[in-house]
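The complex appears here minus one protein chain, its other protein chains still in place.
By letter and in written order, the chains are A and B; residue numbering begins at 1 in each of them.
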Amino acid sequence: SGSADKESYVLRVSHPYQKATLHHQYMVWFDEELQKRSDGRLSLEIYSDSQLMPPEQEIPGILQGQIDMTHSLTSIAGSFDPIWYFFDLPFLFDYDPKDPKVYMDSRKAFVDSEKGGRLIAKMAEEKGLKVLSLDSTDLFATLWTADESKMITDTASAHGLKLRTPGGKVAPETLKAIKASGISIPGTELPTALQQGVVDGLITVPLYLYDNKLPVKTQTLYPFVNYLMPVMMSQKKFESLPEDLQEILVETGKDLEQYAYDTVSEKIADVNERLESEQGIKTYYPTPEEIEEWKKVTEPAWDSFMKSEPRAKELMEEAIRLRDEN
Amino acid sequence: MNRIEKLENSTKFLDKALEVIAVFCLILSVVLAFVGVILRYQFGISYQILEEICRYAIVYGVFAYIGPLIKKNEHIKMSLLEDRLSRKSKHLVEFLIGIILFIAFVILFYAGIIWASSIYSMNLMTLSGEMLMVIPAFAIVAGMFFGCVYALLQMIIDFNLFRAETN
């Protein structure tokens, strides 16, 4: 491939998702755009499905030179630098249960902000990672139950429920605040666990659940965890590229954010209707009072994150500023 | 043969210690996995860190046992050729494999040190966010170290066996 022409560069990308996912589709789009814009001098070699390594090894893999780039996940990047767990905080961005666009826009505003997404990117640079894009493949993670009678409404309705959490340190704290418990179960064992009541429900994002058809009956729209997918490469590798290619990478990364925004906006618009008509899943839209109650009750999760990650202070202030602007 | 017996006996205490560690790790892992079921089923509690300890206990046990395994020569292998060789050439082949095994362990040990110190300096955590990744990684480095020791010993024993056949 690239070895014949000294001017062309092939970057090795690893990510944990299957080829049919948006996550992979973004990387294919990124590759095509890079090739187009660089006249084929820059391209990606994409390894999906954790073929090369599990997701938690990707960032060390970049720094050690096994791969060049990853399309990671904030909750996994947290194992490298806990600041990424910031996005696991509940009620981080403004939202309206009835209108996903409100959330999409306020998340975007935070990512674009110098004191928000760009600040996190700067923190990553200090650790040798260049963040090219902070895109997303979904809305926020909502609450799901396998049993209709256990549908979550106010905080009291969540007491004592066993919910599968995606890991990390923050979500268990949030669950503790609503007196529910977080259970960690490998993804492959999850369908059986839900069917048989090992867990009462789970915390996950709607488009993912729609595609994977997990055996659940209800969804409740509280923004429990926020997922962003950083596209990262090693700062060293980045700087070793010719300047025009560096520029192309940065620009295309920014455009990937917009491409992701458009793609998710379109898919998310009627997902709750489709979940109900195709999979029989009822969605609960909380009232403004309930939302206020949840926000208040889950505040300890913010406090304890703040205690363990003082660097988060500025980010939190920015998130609150943007959230309360509206 | 006296010399060979001496060599084999030289690691008697280490053999025993490593076996005890391996068995202890297995017991610890099973017990914690069982406790995990009880905690979740009876009390609705689950700790990701508990699951990680179960996993890494086995990793520690396994890599502690590499040495004794080399001594027992219980690897899965193809024995097609060996069955057809004379005793002398058999010992020669085993000696040569021993050299390769030793070199491989030395390289793996060296690579392990680089790798472990790299993830240590990154401060990388496991997915629960509560354990340093270098803790499980260290099991592998230690395993490769004992691999070096036992492979070297085995190499010397095989060489002596070969020489004994030659004389």
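As a working rule, contacts are C-beta pairs under 8 Å (C-beta built on N, C-alpha and C of every residue); 3 or more make two chains touch, one makes a residue touch a chain.
The working rule: contacts and distances are computed from a predicted model.
Look at the chain that isn't drawn here: its UniProt entry, checked against "Elongation factor P", "C4-dicarboxylate TRAP transporter large permease protein DctM", "TonB-dependent receptor" or "1,2-phenylacetyl-CoA epoxidase subunit A", names it "C4-dicarboxylate TRAP transporter large permease protein DctM".
Residue A:Gly65 is the one among A:Gly40, A:Gly65, A:Gly160 or A:Gly280 that touches the chain not shown. The chain not shown here touches subunit B at positions 19, 22-23, 26-27, 29-30, 33-34, 36-37, 41, 51, 54-56, 58-59, 61-63, 65-66, 69, 72, 74-82, 93-94, 96-97, 100-101, 104, 107-108, 110-112, 114-115, 118, 136-137, 140, 144. Although one chain is not shown, part of subunit A still touches it, namely residues 47, 49, 51-54, 57, 60-61, 64-66, 185-193, 195-198.
The definition used in the following text is that only the chains that are shown with their structure count from here on.
Between the CA-based centres of subunit A and subunit B the separation comes to 38 Å, rounded to the whole angstrom. The touching residues of subunit A, counted against subunit B in their complex, run 56, 59-60, 63-64, 76, 78-80, 82, 85, 127, 160, 162, 167-169, 181-184, 198.
Residue ranges of subunit B in contact with subunit A, taken from their complex: 40, 44-46, 48, 51, 115, 118-119, 122, 124-130, 133.
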